[in-house]
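Working notes for the structure below.
The complex is shown incomplete by one protein chain, all other protein chains being positioned as in the whole.
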Amino acid sequence: MSLLRRFWTPIALSAALFAIVVAVWASGDGILARTVTDGLIRIVLVVGLYIFIGNSGVLSFGHIAFMLVGAYGTGWLTLSVFKKSFVLQLPDILANYQYPVFPSAIAASLLAAAVAFIVGVPIMRLSGIAASIATLAVLGMFKTFYTNWDSWTMGAATMPGLPLYVDMWVALSWVVFTLFIAFVYQQSRFGLALRASREDEFAARAAGINISHQRLIAFVLSAFFVGLGGVLHGHFLGVIAVKNFWLGITFISLAMLIVGGQRSLTGAVVGVVVISTVVELLLKIEQGFTVGALEISAPPGIQEIGIAIVMLIILIFRPAGIMAGREVPSPFGRRRGAPPVKKI
Amino acid sequence: MTAFFQNAIDAIALGSLFALTALGIGLIFGVMRLINFAHGDFIMIGGYSLIVPSSAMTATLFIGAWPTPFLVATICLIIIVLAVASERLAFRPLRDAQPSVLLITSFALSFFFEHLVIMIYGGRPKALNLWGGLIEPVMVAGVRIPALQIITIGVTVTLLLLLVLFLRYTPMGVAIRAASEDFRMARLLGVRANRVIAVAFAISGFLAAVVSLLLVAQTGVLSFHMGIPLVLFAFVATVVGGMGSLVGAVLGGFVVGVSSVVFQTVLPIDLRPNRDVFVYGMVLLILLFRPSGLVKVKSIEEKV
Partner (left out) sequence: MRKLTHMLPGLVVAATVAMHGAAQADDHEVVIGFAIAESGWMNAYDGPPLIGAMMAIEEFNAQGGILGKPIRAVIADTKTDLIQGAKAGAEVVAKGAHFMVVSCDYDMGAPAATVADANKMIAISFCASDAKLGVQGIGPYAFTMNIFGQGEGVIGARYAWDRGWRKGYALLDASGEYDKSVCHGFLEYWKRIGGEVIGVDTFMQEDASIASQITRYKKMAAERGEPDVLMLCSYNPGAVTAIRQIRAAGIDVPILGGDSMDGDYWVEGVPGLSDHYAVTFGSMYGEDPRAEVNEFFERYRAKHGAPDSSFPLNGYSVVQAIKIAAERAGSLDSDKVLAELNKFDKEPLLWGATTFTPDVHIDLVHPMAVIQIQNGKGSHAATITVEDTVPLQLIFPAFTEDLY
């Protein structure tokens, strides 16, 4: 019982998502299942972002670089030897073997985390906007480098042939894993120390918290999950291309996090769910449907314009995001001595 | 020697475009701590305003066919209005929100403009010829230089001078500078926030319009993402140059633009496609060694 209370947030979120997945699975609608799978993958991605951005308060523009690393990492490991032999010039250990998908997913995500460690050590000493732009510079470097690293990445071309194993259930499993780890982290002393620095950097430092260290920990952990998001994305679509790990996905993932409320785990999940749902609704309107004798449809492009307007409206009315820093309301009452923190 | 001179002009001309863009972004960043991603769309819409709205595959000049003074004035006016309206409708309600929220707001606005343009004009790039005569070379000190490069540099220098005079000697200019350095203090001292911000957006819009015209004359095409490369490097430039400092924004713009040309010229052919790795890498190094940027503004650092 106390386990339920302690882990209420990830349990509640997982249960809600599980219910959605079961409902869609039961309906037999394969296309809707794809949409839900995509949404679940986005949750892994955005929660990954949240682990760093939400807890540290530092906006990272370049995290998609880790998604890129994860996606290509799993590509190198899981593509068939046949396909690799035609286009890529990989070292023997990659070129002549095809590895099973589960260990590859872990390995690729670890690679993303390792890269984050290397770039994080210098960058995490920077603060605020300088760190944000520094991460953007990192993304720019990776994007350009991977685009020209023909022998390993097929350059600017799409890399096809990733085994298609990610369906709703696989994605959901990874989401549950991600939610629990994110929650455990934010409740841990590392997470709390980082959140303290988010509220008041000077006070935290005075209390003996080594802010760069804490940020680095969050940075690396978040990169693992963002990398995992890349892995899942790759095995869902079956194809990956460098140009798709650039500004578009950066914008939409940050938007989902901030619209949902960047200061809580629930906010990250809610942001993805709300925006994905609105996009889907607008898409249906665009495609046209009939209500009784009435045919409703809209010109193409309405979906994108619509989502932009919806996001603007949500932000104008709830500038702290939909969840505004709160987690899933707990039926067990609030923990003593921990009032919600509000930004002045 | 001529090659060096030519390369220098190339670098300064590109740096000028980046500097003007960085200045437009730096102005807003200074007074609102907002990274206005929609600035790229101001540039884009300036270009699209030149043609008849239609999704046909070829573009018909509309305002673009007017005599130059009217053309310039109208495009500037359109973008100034657009910028001020954006501020009023999208950013003012969020005046006190976190920088990340402001950023996403500007992203959403940018997304909105982009798709609006795609809906009206179609998604395919359109070719058009604006001031074709300007890209012809002229002889300067025995070297053939495209007239447009000279004009770009000239316009940039002139606008910068005018802006410096404005910021230093007019009450509104001083108010903007004060607000850039310390917004709260400025308000406490009686600076009207709404007015200052509106003027900052108006100037930013004006700068975007100028960049737009120079860009279209240079490239000969309109595309819905034409503003993005400039604006991306301009953000980076603003921070590298020094947040809150307008001189820094200009300096940052030149540093990024010049380094881009330098790397393009100096790198061996195998590394040339990776030019941007070096540009971004240089940016990283600057940030690591001077985190507040090249030009330090004292009040940016928080006081305990």
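Chains here go by letter, A and B, matching the order in which they are written, and residues are numbered from 1 within each.
Throughout what follows, contacts are C-beta pairs under 8 Å (C-beta built on N, C-alpha and C of every residue); 3 or more make two chains touch, one makes a residue touch a chain.
Note that the structure is a prediction, hence the values are computed from the model and not measured.
Engineer: Quick one: which of A:N96, A:S151 or A:T277 touches the chain that's been left out?
Structural biologist: Of all options in A:N96, A:S151 or A:T277, contact with the hidden chain holds for A:S151.
Engineer: Of the residues B:S223, B:S245 or B:S292, I need the one that contacts the missing chain.
Structural biologist: Only one listed residue reaches the unshown chain, and that is B:S223.
Engineer: Looking at the whole complex, which of B:N36, B:S49, B:S110 or B:Q149 touches the chain that is not displayed?
Structural biologist: Answer from the full complex: B:Q149 touches the omitted chain.
Engineer: List the residues of subunit B that touch the chain left out of this view.
Structural biologist: These residues touch the chain not displayed: 3, 6-7, 9-11, 13-14, 17, 57-59, 118, 122-129, 132, 135-137, 144, 146, 149, 215, 218-226, 228-230, 261, 264-265, 269-270, 272-273, 275-276.
Engineer: Where does subunit A touch the missing chain, residue by residue?
Structural biologist: So the residues of subunit A touching the unseen chain are 28-31, 33-35, 38, 82-83, 86-89, 100-102, 147-148, 150-151, 154-158, 160-161, 163-167, 236-239, 241, 243-244, 287, 300-301, 303.
By our rule, only the chains that are shown with their structure count from here on.
Engineer: I'd like the Å distance between the centres of subunit A and subunit B, where a centre is the mean of that chain's Cα atoms.
Structural biologist: 31
Engineer: Along subunit A, where are the residues that touch subunit B in the complex?
Structural biologist: For this pair, the touching residues of subunit A are 53, 59, 122-123, 125-127, 129-130, 133-134, 136-138, 140-141, 144-145, 147-148, 201-202, 247, 251, 254-255, 258-259, 262, 299-302, 304-305, 307-309, 311-312, 315-316, 319-321, 343.
Engineer: Within their complex, state which residues of subunit B touch subunit A.
Structural biologist: So the residues of subunit B in touch with subunit A come to 90, 93-94, 96-101, 103-105, 107-109, 111-112, 114-116, 118-119, 228, 232, 235-236, 239-240, 243, 273-277, 279-281, 283-284, 287-288, 291-293, 302, 304.
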